[in-house]
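Okay, structure first, notes after.
One protein chain omitted, others in place.
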Amino acid sequence: MSTLNVLEILNIFGLFVFAISGALRALRQDMDFFGVALLAFVTGVGGGTIRDVLLGFFPVWWIENISAVFICLAGAIVATLAQSVLDSRIKALIWADALGLSAFAILGAQSALGAGAHPVIAIFMGAVTATFGGVVRDVLLNEPPLILKQDIYATAAMLGAAAYIGLLELGLAAAAAAPLAALITFAIRGASILFNIPSPKFGHPPRQ
Amino acid sequence: MSTLNVLEILNIFGLFVFAISGALRALRQDMDFFGVALLAFVTGVGGGTIRDVLLGFFPVWWIENISAVFICLAGAIVATLAQSVLDSRIKALIWADALGLSAFAILGAQSALGAGAHPVIAIFMGAVTATFGGVVRDVLLNEPPLILKQDIYATAAMLGAAAYIGLLELGLAAAAAAPLAALITFAIRGASILFNIPSPKFGHPPRQ
Partner (left out) sequence: MSTLNVLEILNIFGLFVFAISGALRALRQDMDFFGVALLAFVTGVGGGTIRDVLLGFFPVWWIENISAVFICLAGAIVATLAQSVLDSRIKALIWADALGLSAFAILGAQSALGAGAHPVIAIFMGAVTATFGGVVRDVLLNEPPLILKQDIYATAAMLGAAAYIGLLELGLAAAAAAPLAALITFAIRGASILFNIPSPKFGHPPRQ
């Protein structure tokens, strides 16, 4: 009953929610069942896979955690069977997604720190783990990656990962810092959803 | 003269056909010769490369099999010289592609099993090896991945890889199971081409 278990449960939950989000997008593009299952899978495991490849952890994590494959497959099946129900519950999915984001960000940073990476790299890997499943999903759907444009999303993952490292520096044990930092990530992402806070933008796109 | 040699010949043939398919698509998008050669190459070797990265085989297979580079380059040159002839022989190319798909699916599954992967992972790696060259090709062409939408394609690769594992379980030697499973893959894909069997779809895409 350690506090780390909370994060592990959130991780499984996040995998499932991310898989559903990938499957729903694939269903909307009229993909066949293999396409739907594949999109569920890459959205769920893609971020952690890219993190593992960059850090040099092989085989990548889900090869020896076959349960991740089944969780994503379950997400694909649930999304397929309950497509219309889920499409009318987008708000609930966004909040569920925020929980997954929080777990993935902290677990990604932990994994990078465990590999001896610099704190800046660990913060980046937290964001990669939390968001690159969605980036790969959008690339496969041939759509521009939404998370690079929309509200505080990757930013929440980075701030949460930074908070985790800060809490460790302050002397907290990982078992305490991890759920606390996940909570901070969730609070930042939640505030962005509630108050519709846009991400900071400084570009001057060409007039149309 | 072992039966495994049949699969090796099919593998070379598949590499060549996949390379031609990638090059033809690049030519249609008015790419320069480097683009055409690159698209030929990623379509040919992309699936096996992603499989190797995920399983942790380094360097990836074609780094030390320089002949694969030349086979893909030959495909690019043939496609460039014979573009109009090949464009009028699409049906023949689809059948040639089915042979390549069959070889790649079984070799991909073999490779994963050789790495000690779970049978479910091996089936998935069969599909990845057979289809992800085409997925990377479509991503680089900035087009939605066709194989995730069209008829029985990735599904044939998965069923063939599953058949291979089933035949091994039944006690067949790899040298007998591999060509038999490739034949099963080809039969499934061939039936889909002949009878125009669509892939199972369950999505309700938004009305336009």
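Lettered A and B in written order, each chain numbered from 1.
Operating definition for what follows: a contact is a pair of C-beta atoms (placed from the backbone, for glycine too) under 8 Å apart; a residue touches a chain by one contact, two chains touch by 3 or more.
Note that the structure is a prediction, hence the values are computed from the model and not measured.
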Touch criterion as defined above, residue of B:Leu55, B:Ile71, B:Leu140 or B:Ala181 at the omitted chain: B:Leu140
Residues of chain B (touch criterion as defined above) contacting the omitted chain: 26-36, 38-39, 49, 53, 58-60, 63, 66, 69, 80-81, 83-84, 139-142
Residue numbers in chain A that touch the chain omitted from display: 53-56, 58, 115, 117-118, 120-121, 124, 127, 135, 138-139, 142-145, 147-150, 154-155, 158, 198-206
